[in-house]
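Structure record follows, encoded as structure tokens.
The complex appears here minus one protein chain, its other protein chains still in place.
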Amino acid sequence: MTSSMTMDRTTDAATGFLGTRPEGSRMTIMQSFSDLMHQRQERETHKRTRPVETEVVAKLDVRNLNFFYGEKQALFDVSMTIAERSVTAFIGPSGCGKSTFLRALNRMNDIIEGARHNGTVLLEGQEIYAPDVDVVALRKRVGMVFQKSTPFPKSIFDNVAYGPKIAGQRNRKALSEIVEQSLKRAALWDEVKDRLQDSALALSGGQQQRLCIARALATNPDVLLMDEPASALDPASTARIEDLIFELKQNYTIVIVTHNMQQAARISDRTAFFFQGYLIEVDATQKLFTTPTKKQTEDYITGKFG
Amino acid sequence: MSVAQTTPPLTLKPASGLIKKFSLTRAKEGVIKGLLFVCASLSLVTTLMIVWMFLTEAVFGIGGNTAFFQEVSLLDFLTDTQWSPQFSEKHFGILPLLCGTVVIAGIGGLIGLPIGLAAAIYLSEYAKPKLRRIIKPLLEILAGVPSVVYGYFALVFITPYVLRPIFQSLLGIDVDVFNAMSAGIVVGVMIIPTVCSLSEDALRSVPGGLREAGYALGSTNFDVSLKVVVPAAFSGIVASFLLAISRAIGETMAVCIGAGLMPRLSLNPFRSMQTMTAYMVNASLGDTPAGTIEYKSLYGVGFMLFLITLGMNILAQRVMKRFREVYE
Partner (left out) sequence: MSVPPKLQEPHLARRHRIGKAFEWLCCGSTWFGIVVLGVLLLSVGWKAMTWPAPKAKPAGSPTASTEAQQLSPPLSKKFFTNYHSRNPREAGLLSALWGSLWLTVLVALFSVPIGVGSAVYLEEYSIEGRLKRLIQLNLSNLAGVPSIVYALLGMTAFVKMFGLFHKDEEKTLVVNLLFTTVDVPLPFDRTLISGALTLTLLVLPTVIVASQEALRAVPSSIRIASYALGATQWQTIRHQVIPAAMPGIMTGVILALSRAIGEAAPLMLIGALTYVAYTPGDISNVSDIFKNPQGLLDAPFDKFTAIPLQIYQWINQPKAEYSHVAAAGIVVLLTILLLMNTAAILIRHRFQKQTRW
């Protein structure tokens, strides 16, 4: 997955860490991840979701992506495929490029001045950076949820109905239908169905974040990008969001950036580890957390740095 | 958790949906952006119109129209000591008007600048937040009083009830009904809010660390305010002074009502004087027909006024920019 150039550079940087690390602590951490995986597998079997490894359809296919903010290069030659109807998690220390990569998938970086790239990003085989691609149409199909919940200062209903409305849906009845379905999918319906006209700002933090997910679902996307969606929430709300992501993956392709490795281990099918703008390793989550092939990955998940 | 089961399955859309198509929405985006650009460029058009107006009416005429400075030489305009466009022997010397403007703006500055600055120091260094919340809106109201009202106040209150009792009855100095002093006083009051709010902004942007350092050396409140904070905010204060004086120079109605319409090259503030702005109002009162030299003199005087205030504003912006660079 990673180019040889990347390898040389990062291996040198990481060897220093390995020498001083007591072997025992590493084993316990690995063990705890292994337990986590085990718990998860139980949950998956219980829910009878399809086994991840049989997924073959590539929803997103990124090849040799380099990304720059002005003079500064943020991503170095990243290639990755993201499978349909799965959860892919991006982990890595802050500033490693995982958010940049996520935002490159629906061209949110276009808004930033001086941002440029080379390489290819294919959505179902179509280059999303091609000059004839309508970025607005792209963002309708690749939705996004942000770290900080960003409800519009409007009613709950208007928040969810906003996407369909601007897409031209004027029929009040159809809108109510979409709002109800989206809120149900986001597991928020029962809590807000009696106060749809209340201000969205009155909701709790966890509810606001689920509202933002509902809002993104209302535009009927195929892919849902989530940039640390639970990092500002309390544990109970986080658990709800994680359950929700689990439900959503039956219908959507989900890509999630998280700074929390336990979270990645709990919810994702595949995990990608970014470091200093390079994609170090991407693999099935269970494999990455229990038997990482790269030393940097191992250092990171055992808490040596990050 | 039965959420997923209650929702219908999704159908996949074809990828070709990403391709740009001609649509009303896309066309609208472009049209709107164009319209907004036109709006934004209107302010540039305003400036161009002002410049064009002065150039064609004051500097060089077009279409058989002779401009003001083609009929009156610039040298006469700047050096002649009489301004009498309405008399049969016409003189176009700007000096008397300039003198009126300088005297009134000077009196206004002597009153408004120190008071405005002191008020700014009080609000930023001494006043409690609660008091500030009361005083700030009151000062805003002071700034919102129209200048015709200040003119009226100068004419019917300050001259008969303040100036005449003090200067005429006590000191024996003749005070005209219209006089530069009353106009200068109200102009001073008018610029207090400008000086105060701009200077206060400057004082507040001085870092708190400087104040603390001052107090730690055993300074009193007075020492810190006057010897640490004010010098640190000096250029911001200077900028506020320049803007306020520029406003005083451009002030029209209060000056016109308070100081009268008598062009006079004198420094006696108790006589009637005419400023550049007051002359422009006066010339328009008589409904001067277009094409006459009196009509054109409006543009000559207006041009002069425009250049002076523009110069002061640009200078103020320069000083302000330097101040911001220090603290931001």
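By letter and in written order, the chains are A and B; residue numbering begins at 1 in each of them.
Everything that follows uses one rule, which is that a contact is a pair of C-beta atoms (placed from the backbone, for glycine too) under 8 Å apart; a residue touches a chain by one contact, two chains touch by 3 or more.
In this text the structure is predicted, and so the values were computed from the model without any measurement.
Taking the full assembly into account, the omitted chain touches A, B. Residue B:189 is the one among B:72, B:189 or B:237 that touches the chain not shown.
Residue-wise, the contact with the chain that is not shown comes from B:257, picked out of B:181, B:232 or B:257. Across B:118, B:262 or B:293, the residue that sits in touch with the chain not pictured is B:118.
Among the residues A:212, A:279 or A:301, only A:212 touches the chain that is left out of the figure.
Within chain B, the residues in touch with the undisplayed chain are 25-26, 28-29, 32-33, 35-37, 39-44, 46-47, 49-50, 53, 56-57, 63, 65, 114-116, 118-119, 121-123, 125-127, 135, 137-142, 144-153, 155-157, 189, 192-193, 196, 220-223, 225-226, 243, 246-247, 249-253, 257, 277, 280-281, 284-285, 287, 290, 298-299, 302, 305-306, 309-310, 312-314, 317.
Contact between chain A and the unshown chain involves residues 106, 108, 111, 113, 136-140, 143-144, 146, 148, 150, 152-154, 162-163, 165-167, 201, 212, 215-216, 218-219.
As a working rule, only the chains that are shown with their structure count from here on.
Centre-to-centre, using mean CA coordinates, chain A is 55 Å away from chain B.
Interface residues of chain A facing chain B in the complex, by the touch rule stated above, are 123-126, 128, 132-134, 137-138, 141, 168, 181, 184-185, 187, 220, 222, 243, 247-248, 250-252. Interface of chain B with chain A (complex): residues 1, 3-4, 6-10, 12-13, 15-21, 25-26.
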